[in-house]
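Excluded from the complex is one protein chain; the other protein chains are retained at their positions.
For reference, chains read A and B in written order, and residue numbers begin at 1 within each chain.
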Amino acid sequence: MTETVVPRKTYVAVWAVLMCLTALTGAVSFINLGEWSTVVAIAIACGKATLVIAFFMHLRYEKQRIIWVWATVSAVWLTILFLLTMNDYLTRGFLRVPGK
Amino acid sequence: MATTGQLEVTGYDDFINAKSGIKSWLFTTDHKRIALLYLTSITFMFFIGALFALIIRLELLTPKGDLVQADTYNKMFTMHGLVMIFFFLIPSIPAVLGNFLIPLMIGAKDVAFPKLNLLSWYIYDVGAIMFIYTILTGGLDTGWTFYTPLSTSFVTSSVVVGALAIFVVGFSSILTSLNFIVTVHRLRAPGMTWGRLPLFVWASYATAVIIVLGTPLIAISMALVALERIFGIGFFDPLLGGDPLLFQHLFWFYSHPAVYVMILPGMGVISEIMTCFSRKRVFGYKSMALAILGIAVFGFLVWAHHMFVAGISVYSALVFSFLSYLVAVPSAIKVFNWTATMYRGSVYLLTPMLYALAFIGLFTIGGMTGLFLASLGIDVHVTDTYFVVAHFHYIMVGGMVTAFMGGMHFWWPKISGRMYPEGWGKVAAAIMFIGFNLTFFPQFILGYVGMNRRYWEYASQFQVLNVLSTAGASVLGIGYLLPLGYFAWSLRYGARAGNNPWNAAGLEWTVPSPPATHNFDVTPVVTSEAYDYDQLPKDIVVPREASVVGE
Partner (left out) sequence: MSESSQASAWSVREALDRDSLHEQYAEHDQQRESAKLGMWVFLATEVMFFGGMITGYIAYRDAYPAAFRAGSVHMLFMAGTLNTAILISASLFVALAVHAAQLGERKTLVWFLSIAMFLGVCFLSIKGYEYYEHWVDHKVPGPSFQWDGPDPRHAEMFFVLYFFLTGFHALHMVIGVSILAFIVYFAARGRYTPEYHNPVENAALYWHFVDIVWIFLYPMLYLIGHKHV
């Protein structure tokens, strides 16, 4: 069998970090950071997601490179969806053409 | 040896005769049988879609709306579009030719997940039955695009079941694509590197990637429309500040790449046919493969060119217009390379090649008119006119369906073990070509001079071109019915094909026709490049009808 066996301790450590990050993001939400609240919240969420993907989903130990590619492609495509859609919403009125 | 005219038992268990009885077909996990199951389903749905087209063209014979009511006409074009796109065009080449050929082309015994393959066919059928239910309960009249808030708040037709039918059939395509992706990655025979894959496999792979990344968006669009109708409240409710354009963004994020889903497999087929009937390797294999990937990637960046006049910001329209010009480049590269493949080749004008040549011409016209539409200024003038209708029919019918017919003729000997009658093949191809152009070229003109699409009546000065178009549609119909007839005829009376009647390159031609259930007795080891026509006989000798005496 050629699959990496990740030690139990690693999983528990990742779990502990995830719990801390959850507490952190919950606590920070009570502080008024203005526009930065959203950025911080998403950044922490991305950090948590990365930990889950890398360790719980074994991506860090994954031998099949194509799986790395797929995980990346999913994130990139999601970004394309968000960016190009919001490109419309955020630029309405940009070019001062009436009604657009 | 029995004479022709009888279905004889061949000396090995070919996949058709290996097991008999309806249950062995309905519970098969053989990718070749599943391909034929799909062929049956999509042909049935094609006829339903063609029926709606017939009513449309009959109505448009006269300027007044006199054949059907206006509301009925809305249903006709809606359901024509939905059936043709989701139940015919999207599954056709992948589910039929892809399923049949991909394991053979890569030297595998089956796809990665054979049971999932069968499940995907059943899911397709569930979606088809749901859609037929909407037809029987009065039909859908929202346009195939389901725009909100018309579809969510105003129409009274079977939108919920219709939207969910699309959801279901989309899921079927996702499962097929998942299978193809894993199959191509993990089940290639030794020596079959990515650089030696037939371009049909590259094209099928890219199509599968598009389907996986895009279809979930049509799924969520349809689910949200259905939920809004069921609960009376939802994402697109204008009363809550819902934006109709949000629906359009989500819808077109899939539906634009969907057109590349439809055309890429066709392009894959053309590469196979072009090389075989020019007796030459493809010109620029690497750039062809890269162009396929380029089409797949760029195809995701252009969707709002369907929304230029819907109310998106002008800045955003500029961005999407620019990107839409870019996406034409890889397609153009492919057309140049196919042409260069023919150059100094030994061109055989057999039926598959006639379809391939038709594809090149018709796809080029369709693609160029797409550039017209990508230009903002022109688009404002011709959007929602017959210009758009003609553009996409040139690509979808002139391109995609032509490629499908070409592919069916090219691989018919492999699938059935029989040759179709070549003379009739040429006749049908010619009739199709003439009928197609007669139907759709007038529509470019009609659109440009102002005839609206989706309207049930039109200004009387447009009648002559409309009559031409309807006449063309009848001819086109004959062009499509003929192959149905002679393919069926060939099953009993066609000349036996042998392993490789075209002397074509590709692993699928190294096995008997029809192939055995397990494809290969011994897993092949690949040492040559994809279109190694230097090593194959220079000429093609098409097996003719066997004489009565002997073989």
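Keep this in mind: a contact is a pair of C-beta atoms (placed from the backbone, for glycine too) under 8 Å apart; a residue touches a chain by one contact, two chains touch by 3 or more.
Bear in mind the structure is a predicted one, so any value in this text is a computation, not a measurement.
Asks: Touch as defined at the start, partner being the missing chain; which of B:221, B:313, B:331 or B:402 qualifies?
Replies: B:221
Asks: Touch as defined at the start, partner being the missing chain; which of B:77, B:121 or B:235 qualifies?
Replies: B:235
Asks: Just the residue numbers, please: which parts of chain A touch the chain that's not shown?
Replies: Looking at chain A, the ones touching the missing chain are residues 1-3, 5-6, 8, 11-12, 14-15, 18-19, 22, 25-26, 29-30, 32, 37-38, 41-42, 44-45, 48-49, 52-53, 55-57, 63-64, 66-67, 70-71, 73-75, 77-78, 81-82, 85-86, 89-90.
Asks: Residues of chain B in contact with the chain that isn't shown?
Replies: 103, 108-114, 174, 178-179, 181-182, 185-187, 212-217, 219-221, 224, 227, 231-235, 237, 239-243, 246, 249-250, 253, 518, 523
Keep in mind that, in the parts below, only the chains that are shown with their structure count from here on.
Asks: Measuring centre to centre with CA averages, how many angstrom lie between chain A and chain B?
Replies: Chain centres of chain A and chain B, defined by C-alpha means, are spaced 37 Å apart.
Asks: Taking the touch rule as given, give the residues of chain A at its contact with chain B in the complex, in rising order.
Replies: Spelled out, the residues of chain A in touch with chain B are 66, 73-74, 77, 80-81, 84-85, 87-89, 91-95, 97, 100.
Asks: Under the touch definition given earlier, write down the residues of chain B that touch chain A in their complex.
Replies: Touch list, chain B to chain A: 185, 213, 217, 245, 249, 253, 300-301, 303-304, 311-316, 319-320.
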